[in-house]
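For this view, one protein chain was removed and the others were kept in their places.
Now for subunit A:
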Amino acid sequence: MMPVPSSVPQPKDDFQEELVIRPLHSGDIYASFQFRTLWETDFMRGNKVSHYRLFPKSLGQVISKFSVRELHISFTQGYWRTMQWGQPFLPSPPGAELWVWFQDSVTDVDGTWKELTNVLSGIFCASLNFIDSTNTVQPSASFKPLGIGNVTDHRFLRYATLPREIVCTENLTPWKKLLPCGSKAGLAVLLKSEKLFHSSFHSQAVHIRPVCQDWQCKTTSWELRQTLNVVFDLHTPGQGKLEWSLFKMFSRTLTEACPLASSSKIYIDITDDPQGEQFEVSPATHLLSQAMVLGDRRTFSVYDLTQQITFGTVRSLNLLIRWKSRDMLRPLLHAERYVAGYGLQTGEIHTLMYNNHPYRSFPVLLLDSVPWYLRLYIHTLTVTSKGKDNKPSYIHYQPSKDRVRPHLLEMLVQLPPNSVTEVTVQFERALLKWTEYTPDPNHGFYVGSSVISSLVPSIVAMDTNSTREQPLFSSFFPCKEESSYFMRVYTEPLLVNLPTPDFSMPYNVICLTCTVVAVGYGSLYNLLTRSFQIEEPSPGLAKRIANIIRKMRGVPPL
């Protein structure tokens, strides 16, 4: 045995797991898993890291090989219904989304990006290798680094979405394998694909970023956050009370925390009814926790899985909730998008952004990445709210290049209070080359979701309830941190039909064209260009001799 040199400190790593369950207003139930691995190490500057404990080696190697500073990848099946469900903890667009900040030491960003997508494609068993220059953009403002670091030069940022990507078990398995306990223990035992994919919405993501180790930020460590969000449909007609339990949703109950985890908790959002009139949670817990989530002060019941007492006498935890569903909640910001017009020549993309705040306006950043085969007429871009022209204060537009790169449109728009802001832009559908069509061209072509990022005024700040116990000095001015919160909203992707030839036709067309050219055109051309003369039949021998004699006599021939 080689003695471990004392100069190399043991890597300090830490793993936490968490499940948040929120009964939604529509009567559905939202479960959000978060697994966080923190590791105080340095992948950069030629540092060869070879000893991995909790952090997955495959991702560690990706970070060091491609000099990744931040990596965010999500796979989503379904569309988050903001109008019914409110805001998710971590938003994601339908399909696959990948955005990466590279270190400023990277010289060939595009090459590295290409290699990285191919490697990730292998790691997550997804078609990320379809990410190329035609669907990659460099947003100038919408995607800022979420970890520490001061490089915000967007030359080192790459953003791509694959709206058509379908997420299934084959993507879930490699994702689960990145967890320290796999799916053997802890919260991950609940992640059974037959239940997870029998839901209204499914989204799984991996976020890697450098974070501060402590509040002084003397040392940095790498954070790997794996999240999985799922919404189960609990629609049962004609039933007032809804019922939910861990077993009913996941067909498993919990028996232990992941032994490697330093913390393992389940939170249940009981904000809407802390008195327990509408809500019934069993087994009951006295641990309550308050937190600021998306501008709202929420109350949670907490179950700590590291405590044996949580599992009770049956050594198994099966949470049960009964509640009543209520009216829809109007989210402060939501957006939708659609294609207007008919016919296969032109069209118009409409993006609607709703600000439902009664009296405050706030700015939003709109990011649109449109494939080159929809040729945007940028001079037709209009932004209107409340029937008036709304001039964006910042526009970043990068025109597309055919077959090379997509359109990128970023705008900073001020949304007036209680209004709908409509962004419209016309486009023309390009006629593709016949090899460029997908195998199912009549299905249509996808345009990825547009991204709306915003600092939304908090509901708490507009809370006029003064009965809450607060020191007077703290309640006079709204606190800066609480006055607004960051929110990102994705619109639905678009399915656009392009003019499509009938692909069974080429054979017929080739045959017909060849026939027409060979027979029809050839002879017609012949007829038109040739001049016809009636040729005298050659005279007989006697006549020829007679003519020779006549010629000698100087008389005109017969």
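FYI, a contact is a pair of C-beta atoms (placed from the backbone, for glycine too) under 8 Å apart; a residue touches a chain by one contact, two chains touch by 3 or more; residues count from 1.
One rule holds for everything that comes next: contacts and distances are computed from a predicted model.
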item	value
From "DIS3-like exonuclease 1", "McKusick-Kaufman syndrome", "tRNA pseudouridine(55) synthase" or "GPI-anchor transamidase component GPAA1", the hidden chain's UniProt protein name	"GPI-anchor transamidase component GPAA1"
Sole residue of A:Trp215, A:Tyr359, A:Tyr507 or A:Phe532 that reaches the chain not shown, by the stated touch rule	A:Phe532
Residue among A:Val49, A:Val106, A:Val119 or A:Val339 touching the omitted chain	A:Val339
Option from A:Glu194, A:Asp214 or A:Asp440 whose C-beta touches the chain left out	A:Asp440
Contact partner of the left-out chain, one of A:Phe15, A:Trp99 or A:Phe201	A:Phe201
Subunit A, residues in touch with the chain not shown (by the definition above)	77-79, 81, 83-84, 94-95, 163, 197-202, 233, 235, 237-238, 336, 338-344, 348, 350, 440-444, 446, 492-497, 500, 502, 519, 523-524, 526-527, 530, 532, 534
